[in-house]
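Shown here: the complex without one of its protein chains, the others still in place.
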Amino acid sequence: MNWTWFHKLGSPKWFYEISGRWLPWLSISAALLILVGAVMGLAFAPPDYQQGNSFRIIYIHVPAAFLAQSTYISLAIAGIVGLVWKMKIADVAVQQAAPIGAWMTVIALLTGAVWGKPTWGAWWVWDARLTAMLILLFLYFGIIALGHAITNRDSAAKACAILAIVGVVNIPIIKYSVDWWNTLHQPATFTITEKPAMPMEMWLPLLIMTIGFYCFFAAVLLMRMRIEVLRRESRTRWAQAEVARQIGRSA
Amino acid sequence: MNPVRKKRLIIIVAILLGVAATVGLGLTALQQNINLFYTPTQIANGEAPQGARIRAGGLVKEGSLTRSEDSLTVDFVVTDGDADTGIQYRGILPDLFREGQGIVALGRLNENGVLIADEVLAKHDENYMPPEVSSALEKTGMLKHYEDGQKEARK
Partner (left out) sequence: MSFDSFSEFLAMGNHGVYVWSSYGISFVILLLNVALPILARQRYLKNEARRLRREAQQ
């Protein structure tokens, strides 16, 4: 296997150039997919036979919850890469992805509460799934706070990476909580491996929204990482040239 | 991979395994506290504490729902297939409440083993379908079959 791309990732300049090329495509696909998915989910998908129209909240709740968990897994992977290969860009990724993951968790929890009220009859229940999701939010807060609290960049990177890696045990707990324990939350509707538990016209908007949310995450992450890379590389010639070019363009 | 990196990776994997084992043991020990509700079988076996506020969960048994004439009091039975628990509740039931639906009720067991509930929550399953499909399935008597099939497929 050819590993040159992996080692190239270690070069901030290379990352900055390649991400600049991807960013417009990711942004456009994210905006289009989320718009199309939301319109399809809100107006064209049929209502559920039991829940009626409140079921349309699924088109935000499930993609956000999916992304909240995937983001944490990518934090852990970036943490391992940062600790083992001492790759600087991995630390940038951990620091910049954590706030996005936290916001996604907030969306999942809020829409879940709003959905729970008409469906279950309660905003919040302390069942295993909901509690594990709340713990995920606190893990994100922990990583963000650690990154800000430690002034030495290398120690901060190490501490955040370790917290990200250790906290990843929460992910299987979230995923399997509905199978391991009695919970109010229903098991997964949207799985990659199994036949979806809903007809095509309900499932397609969910798929589009989920892909849209992933593109959104990638676009926002690249935006955030590019600023941070410029900041950290401000002593190098290429970053100074890039900043000068950007200033010239905006002036 | 060079030996330094390999060593770091092994340390990380070891830490992760240790944490996972600790959390796993902790969760197993807390098993009963993490469960949101007791099933009728657990209540019948006396696993649920008498007099304390507990949650009972199961499917509302078909034909068991009786509404009182003069008040909001309802009586029904929840079942998990093996055992039944009677529930008495005073108040407005959630929209999704119906016979055959999964519910969770919060309250105290009285001396007859009936749960006097002050809160009833509806549990939803993971299957969604448009109203036309469900009524078509119901007409042909296939709804039950479909739901069972979904459950089987999951196992």
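A and B label the chains in the order they appear, each numbered from 1.
The rule we apply is simple: a contact is a pair of C-beta atoms (placed from the backbone, for glycine too) under 8 Å apart; a residue touches a chain by one contact, two chains touch by 3 or more.
Note that this is a predicted model, so its numbers are computed, not measured.
The chain that is not displayed touches the following shown chains in the complete assembly: A.
In the complete assembly, the contact with the undisplayed chain comes from A:Ile100, out of A:Ala76, A:Ile100, A:Leu137 or A:Val169.
Only one of the listed residues, A:Ala38, A:Ala122 or A:Ile135, touches the absent chain: A:Ala38.
Although one chain is not drawn, the whole complex shows that of A:Ile28, A:Ala145 or A:Ala244 it is A:Ala244 that touches it.
Counting over the whole complex, chain A has residues 34, 38, 42-47, 52-54, 56-57, 60-61, 64, 100, 103, 106-107, 110-111, 114-115, 117-118, 216, 220, 223-224, 226-227, 230-231, 234, 243-244, 246-247, 250-251 touching the chain that is not drawn.
The criterion applied here is as follows: only the chains that are shown with their structure count from here on.
Centroid to centroid, with C-alpha atoms defining each point, chain A and chain B lie 30 Å apart.
If you check the complex, the residues on chain A that touch chain B are 46-51, 55, 58, 80, 83-85, 118-122, 125-128, 162, 165-166, 168-169, 173, 180-184, 186-189, 194-195, 197-199, 201-202.
Those residues of chain B that touch chain A in the complex are listed here as 5, 8-9, 12, 15-16, 19-20, 23, 27, 31, 34-39, 57, 94-96, 104, 119-135, 150, 153-154.
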